[in-house]
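A protein chain is absent from this complex, but the other protein chains hold their places.
Labels A, B, C, D and E are assigned to the chains in the order they are written; within every chain, residues are numbered from 1.
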Amino acid sequence: MKFGILISEGPYTHQATDSAYHFVKAALEAGHEVPRVFFYHDGVNVATSLSVPPQDERNIQQQWSALAKDHGVDLVVCIAAAQRRGMLDENEAKRQGKTAHNIAEGFRISGLGQLIEMGIETDRLMTFGD
Amino acid sequence: MKFGILISEGPYTHQATDSAYHFVKAALEAGHEVPRVFFYHDGVNVATSLSVPPQDERNIQQQWSALAKDHGVDLVVCIAAAQRRGMLDENEAKRQGKTAHNIAEGFRISGLGQLIEMGIETDRLMTFGD
Amino acid sequence: MEDDVKKFLYVNRKAPYGTIYALESLEVVLIGAAFDQDVSLAFLDDGVFQLTKSQDTADIGVKNFSPTFRALGDYEVTKLYVEKESLEERGLTADDLQEIVWEDEDDDYEEKPSIRIVSRAEMADVMADQDVILSF
Amino acid sequence: MEDDVKKFLYVNRKAPYGTIYALESLEVVLIGAAFDQDVSLAFLDDGVFQLTKSQDTADIGVKNFSPTFRALGDYEVTKLYVEKESLEERGLTADDLQEIVWEDEDDDYEEKPSIRIVSRAEMADVMADQDVILSF
Amino acid sequence: MATLHTVNKSPFANQSLLSCLAHAKDGDTVLMIEDGVYGAGKGTGLAEAMTAMASRVALVALQPDLNARGLVADRILDGVKTVDYAGFVELAASHDRTQAWL
Partner (left out) sequence: MATLHTVNKSPFANQSLLSCLAHAKDGDTVLMIEDGVYGAGKGTGLAEAMTAMASRVALVALQPDLNARGLVADRILDGVKTVDYAGFVELAASHDRTQAWL
């Protein structure tokens, strides 16, 4: 079965992104497919490459980047939500005249259409938010 | 009278930072002092230099940076909360081996002691959060 | 399943302006309208506050997005279910809500109301009839 | 006023782990302890859940910070007010909470309980007696 | 020695306003801001309890937040005063402490 995942809250502040991560891992282990995870609202902040959590805590961005690498999960960050919140990839940074970019490996920026498409093409949509 | 301000939520997602901004402006206009605003929890995200909100919306970071410039308000971003959430100034970025930094002009990174000190040295502490 | 039309329901349970969810939900609805799915919107609990008349955000410096609801008809989003019990608990009636209409091109472009006031039990039926539920 | 000791109250009304507020509140308390102010902590509403026994976060991959409450005595943070009505509404009694003590150096280092179960009216009195209230 | 309490959450979604009112002392002020202003509405399931409170604490709502949410004057409970941001600052200055019910 194909699961689509929508994450609506940022890392560390809400447990939503942790719950989604454990759900996705369990789904993959059970032989299901998770073709895409869509990050919306403050969820876009999960993609930051600049996070430095304390040594004794999980690194949420790295957990997701590893899932993308190991299982081909497509991690999509909503461009409109990301621009408001200061999350830019290299292209966007150039286009907006910003000197830095902060989207970590394994994440890509795209439009809200990718969320709708995920709803159409998967069997179940799971929402983790607040 | 001296007001200290604590902001606990991020920009755009919650109204807290807008309410705090309007409160601070009104306090300054009434002749009060606002020596410091302390950004904690997701509030640290207000300081991002990479935000690109839609043209017809307010730019929250720029509103605060202007207050710092025009009225000498000390905008302090909690270092521990900022590191978790991927907010780094140039020094921190270097120290952590990160290639980018994203703290806007007028904000500075410091420790939680600055929050306590603000509580001690001001007459009223105002908290805006969620 | 992939080539079929799916029933999408956008569930709005939060008040506007205090948080961004209402605005960003509407942004999804507008983009989603291009995908030719069977779209409905549900407003219950504090979500009913999104549709009230007379919103004026000038003094909080935040964009007033309530007029956008009136444009939904142009995007062929014509089913806005609003829960009666949620209105009542909040001291509201249908008269406190904006008038939102759509033009029915199959009926000589007659203007028809988009808002459908439903009971809690009917709202539960609407929810149970969907393929995809997006919650905001 | 600036050279006086102020009464600081940390108000905890949120459950642990679902959100980070409880953890980041505790981080402020630990730093604040160095400032020699008159510090109290209030636990009411869902904040009382922060103090429960037997927390085990291994399976959610989040750090268990509940043992840190037991270290507060070492930081001379010895007044933890817990609201009785909040406990009762949640099916809890004082026995469901961790034992948290401090050593009274003026009394031969006797261990004394830090948790003080108070009524809602007493909690209101504690709140009304403060100079600075930090809410989490 | 009175307290200014601020409440920013809708009382229909969240318990914060009820908890605030249960802890406010006689003579305190409860200021509703942001989504908290819905607590000032007329004809709601909470209206009776709010009116009863108004005899012992001052109930105030922030006008800019009422405006944003379309809570026009005739929809506001009798006994609830309104202030703008300047009035909010005055309330904070004239009370001995502030407490935010987040």
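The rule is simple: contacts are C-beta pairs under 8 Å (C-beta built on N, C-alpha and C of every residue); 3 or more make two chains touch, one makes a residue touch a chain.
Owing to the predicted nature of the structure, the values given are computational and were not obtained by experimental measurement.
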In the full complex, displayed partners of the excluded chain: A, C, D, E
Of D:24, D:46, D:83 or D:131, the one touching the omitted chain in the full complex: D:46
Contacts of chain D with the absent chain, listed as residue ranges: 13-19, 45-46, 49, 52-60, 62, 64, 66, 89-91, 96
Residues of chain A (touch criterion as defined above) contacting the omitted chain: 1, 3, 8, 15-16, 19, 22-23, 25-27, 29-30, 32, 124-130
Touch list for chain E against the chain that is not drawn: 12-16
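The rule we apply is simple: only the chains that are shown with their structure count from here on.
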Joint neighbours of chain E and chain A, given as chain labels: B, C, D
Chain labels contacting chain B and also chain C: A, E
Contact distance in steps, from chain C to chain D: 2
Farthest-lying chain, centroid of Cα atoms versus that of chain A: E
Closest chain to the centre of mass proxy, which here is the mean CA position: B
Shared interface positions of chain C, touching two or more other chains: 17-20, 60, 62
Multi-chain contact residues (two or more partners), chain B: 8, 12-13, 15, 19, 22, 41, 57, 80, 125, 127, 129-130
